[in-house]
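Step one of this worksheet: look at the structure below.
Shown here: the complex without one of its protein chains, the others still in place.
Right after this comes chain A.
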Amino acid sequence: PRPPLLCRKLSGLYFIEDRKEWSDLEPVPQDDGPNPVVKIAYSEKFTDVFDYFRALLKNDEKSERAFTLTAEAIELNAANYTVWHYRRVLLQALEKDLRQEMRYITAIIEEQPKNYQVWHHRRMVVEWLSDPSEELEFIADILSQDAKNYHAWQHRQWVIQEYKLWDSELEFVERLLEEDVRNNSAWNQRHFVISHTTGYSDPAILDREVQYCLCQIRKAPHNESVWNYLKGILQDRGLSSHPGLLERVLELKETQCSPYLLAFLVDSYEDALETNNTRATLNQAQEVCALLAQVKDTIRREYWLFLGRSLESKYGPTAAPQSDAASSDAADQQELS
């Protein structure tokens, strides 16, 4: 039971129920029936706000008091998508100031950056205003607090694509990668920007990207993201097709080895096998699989062994045997020993 009205007035604890401007409205309680499940124990204040919200909803009331109440409801539960939808209905019906709404949603997202509803709401307001001018800076601020926030990146990609704001994005990506070269979201964004602008078909661009990757690998070898990116931009052209790359990777293997480097090597050998299936190349691939299974990536031991078996069964039977030079060398070796 609520504290008496006088007590509430003295302590400033105003419920909607007490406000004269609401006396015409009959609050609507939640009804979970005789056996409620996963019932949430709301405080009086919470129940009060939402009982009145439900009343407004039922009547589809379009008023200033309704608009004000949505803010109170949002403060209590910003994940209630019905409240956000109703607020958008009111924003339009009451022709509210959308610039002010942008300020409002900016504050809410700063407080709750992992909530789906708030980002969707911001997108709607940006669309109504046809004004993305604050977005890149705002999202950059959210990313400065959590550089991998998926909602933030999703919103960023939407804004850039919708309003063609590509111009400074590669620069933004590079800044983030300087801060953390292992930020997988930033690598993804790099691919997003380049594939939608210059593309990777130009050999100069492709080589620039390959060199960028090799540079980042030298700085921080144990980084799955850079290796995924390198493989990603080359795999459909053929990993073994980029001139000199295999040699560079084999060099790196000596001083900046990692499970990712070795996996890249296996995939490069497999790519070579597709066009030129030789026992020599197959053996090289098997050697790396064995190294991964036994030493360099033992958590995935069973997988690397499986991969080795798969390669053998796929390429083994039809592999071109060792070249004559190689096999006579081998025979000479045997004679000498």
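By our rule, a residue touches a chain if its C-beta (ideal position, glycine included) is under 8 Å from a C-beta of that chain, and two chains touch if they have at least 3 such contacts; residues count from 1.
The rule is simple: contacts and distances are computed from a predicted model.
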Name the absent chain as its UniProt record does, using one of the following: "Geranylgeranyl transferase type-1 subunit beta", "Transmembrane channel-like protein", "Autophagy-related protein 13" or "26S proteasome regulatory subunit RPN3".
-> "Geranylgeranyl transferase type-1 subunit beta"
The listed residue (A:65, A:96 or A:120) that touches the chain absent from the view is A:120
Checked against the full complex, the residue among A:43, A:201 or A:275 that touches the missing chain is A:43
Contact residue for the chain not shown (choose from A:104, A:138, A:172 or A:229) = A:229
Only one of A:67, A:104 or A:153 touches the unshown chain, namely A:153
Those residues of chain A that touch the unshown chain are 28-43, 46, 50-51, 54-55, 57-58, 60, 76-82, 85-86, 116, 119-120, 148, 150, 153-154, 157, 161, 182-185, 188, 191-192, 195-196, 223-225, 228-229, 231-233, 235, 263, 299-303, 305-306
